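In this view, the complex is presented without one of its protein chains, the others remaining in place.
On to subunit A.
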Amino acid sequence: MSSTLGSSIGKKLLMSISGLFLILFLVVHLTVNSFLLVPDGGDLFNAGAHFMATNPAVRVIEPLLALGFIIHILYGVKLTLENRRARGPERYASGKKTQGVSWASQNMLVLGITVAAFLVLHIANFWVKMKITGDPRLEHTTIEIGGVPTQVENAYALVNTTFSYLWIVVVYVIGAVGLAIHLSHGFWSAFQTIGFSNQLWRKRLTILGNIFAWIIGVGFSSIAILQYLFYQPN
């Protein structure tokens, strides 16, 4: 098994599987975030956040998610360093004029670093406050879940206040666009690596990957922008 994961294809397999796992996480995350746009003073979003915070399955998945991030980042850096070495020290004096190679595919590390930098701010903004330090804006609020009044943390208030700062919204949009470009190559590439691709599926996966990437990118950024523009209390 170690010889499998230590081989070039094995290392790529780890990138692929962890990447696909992170893609699943993005889908869940965007779904919960979309509740932010329901104009009910944040009750649905708070219910969603409460469910995500208390659901036992999520507690199991959370460390797995962290592991997914760590593997994806570490192996991304490792592969890039190895590939630079394999490329050799000399560069072509006449440059690279190969047409038809996507910019994203050649800059996955740069895009990954953009996303990771955003992630640091994102975790400091929300995860640290919700899970570790707490925040006065998270004060309990009572909502009805299935007709039962339940005390939950007011996650909506924290999100809403965070998105009242223009600079934060700008950073979030940059992060989301970086993520979309990253996914525009990463999505199909993950399937290619596990071997689920051929002449026909390559076209399908590239189109599907681009659509998915921009749903994610536009989804996350539009929620932040709309929160800033239309959801702030006067």
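The rule we apply is simple: a contact is a pair of C-beta atoms (placed from the backbone, for glycine too) under 8 Å apart; a residue touches a chain by one contact, two chains touch by 3 or more; residues count from 1.
Keep in mind that, in the parts below, contacts and distances are computed from a predicted model.
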{"item": "Identity of the absent chain, which is to be given by its UniProt protein name, from \"Succinate dehydrogenase / fumarate reductase iron-sulfur subunit\", \"Heme exporter protein D\", \"Amino acid ABC transporter permease\" or \"(2Fe-2S)-binding protein\"", "value": "\"Succinate dehydrogenase / fumarate reductase iron-sulfur subunit\""}
{"item": "Contact partner of the left-out chain, one of A:56, A:88 or A:146", "value": "A:88"}
{"item": "Of A:193, A:210 or A:227, the residue in touch with the unshown chain", "value": "A:193"}
{"item": "Sole contact to the chain not displayed, among A:9, A:58 or A:121", "value": "A:9"}
{"item": "Subunit A residues that touch the omitted chain in the full complex", "value": "3-4, 7-13, 79, 82-83, 85-88, 90-102, 105-106, 108, 185, 188-189, 192-199, 202"}
